[in-house]
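Here's the structure we're looking at; comments come further down.
Here the complex is missing one protein chain, while the rest keep their positions.
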Amino acid sequence: MMRMTERPIDPEALRRELLDRAAGAYASFEGWIRNHNDGRAVTRLEYEAYAPLAVTEGERVIREAHERFPILHARCVHRSGLLEIGECAVWVGVSAAHRDAAFLACRYVIDQVKVRLPIWKKEHYANGDSGWVNCERCAAHG
Amino acid sequence: MMRMTERPIDPEALRRELLDRAAGAYASFEGWIRNHNDGRAVTRLEYEAYAPLAVTEGERVIREAHERFPILHARCVHRSGLLEIGECAVWVGVSAAHRDAAFLACRYVIDQVKVRLPIWKKEHYANGDSGWVNCERCAAHG
Amino acid sequence: MTKTLTVRYFAMFREHAGCDEERVELDATTAADVFRLLGDRHGASEPLGHCKVAINDAMADWDSEVADGDTVLLFPPVAGG
Partner (left out) sequence: MTKTLTVRYFAMFREHAGCDEERVELDATTAADVFRLLGDRHGASEPLGHCKVAINDAMADWDSEVADGDTVLLFPPVAGG
């Protein structure tokens, strides 16, 4: 299950949704807003998402995780809007009988979510500038 | 930081201890008591630990994780005593600037904890039997 | 053949275009044609390979054909997480 939200993510509530008597392993990942990127001081981040397709594509990623790894449950929630340093931007949780599948599926979901979902972030820097993340890399490859 | 406890593990409280404004990634792992093992129905698990050395060896594992991966914080808590199905037996959390280090360090800690710390578990089965986990494998290699 | 398309822009593409959405008349066969024609018009220079496209709310390939009346969503390089 993939969800987009504009409100703070509650990892503990999400974790409880993955509890299963047949599960021996639970792996989770969270992306937090950190105070620096590429050597620049960051003050906050603005996430823009096209939610309908972010959800569709996220659901597809989660289906793929189920096909590739023997897991019980996998979920992902992504924030949009303005986020402050320390806030959780994305959460992924996976439960499985064994830890190998839980880790691999969790990693698969976050890796795919980062490169496939229509989500963008604009960094706001301490000096007042702002910029879309990855824009520079894109131009460099141009 | 490595901790042994006889009381329920509170993942959300532990997660908060890893928050850091410089962290962009948080990976966690939990081992849950599942209702089956090697095809047998399990009713509960009994963990025995030699806590002084479990803590010393766990601290060593966490130091190694810091040496191997660029992480900010890593912690592990392991339960001992009688655990019911669904309970959390072990928790590992790692925060780092980037997700690759967070995932790898989290995996490293749980893999090492499972094979190096003086902790044993006895499974109690639905039919009333019980047995030390891995004892059979050990005999088979004898 | 000229087609009437609704084009939606996101993130930096919205800033380049100066609008969320516009109706355009374009002589375009594929999604890639739409991308190039509008990139020229709006002065955007991101390479197509880093961008994504959706047609009528379904992810599409750049060589997917566009039809008169379609809504084309142009996505600059994504950066979730």
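Observations
For reference, chains read A, B and C in written order, and residue numbers begin at 1 within each chain.
We adopt the following convention: a residue touches a chain if its C-beta (ideal position, glycine included) is under 8 Å from a C-beta of that chain, and two chains touch if they have at least 3 such contacts.
Remember, predicted model here, so these are calculated numbers, not experimental data.
Put simply, the hidden chain is in touch with B once you look at the whole complex.
Touching the chain that is not shown, out of B:Val42, B:Ile62, B:Ala89 or B:Leu104: B:Ala89 (per the contact rule at the top). Checked against the hidden chain, the listed residues B:His36, B:His66 or B:Lys122 yield one contact partner: B:Lys122. Contact between chain B and the absent chain runs through residues 31, 47-50, 52-54, 56-57, 78, 89-90, 110, 113-122, 132-135, 137-139, 141-142.
Methods note: only the chains that are shown with their structure count from here on.
Touch-path distance (fewest steps) from chain A to chain C is 1.
For this pair, chain A with chain B, the centres built from the Cα atoms lie 24 Å apart. The residues of chain A that reach two or more other chains are 31, 110, listed in rising order. The set of chain C residues that touch two or more partner chains comprises 81.
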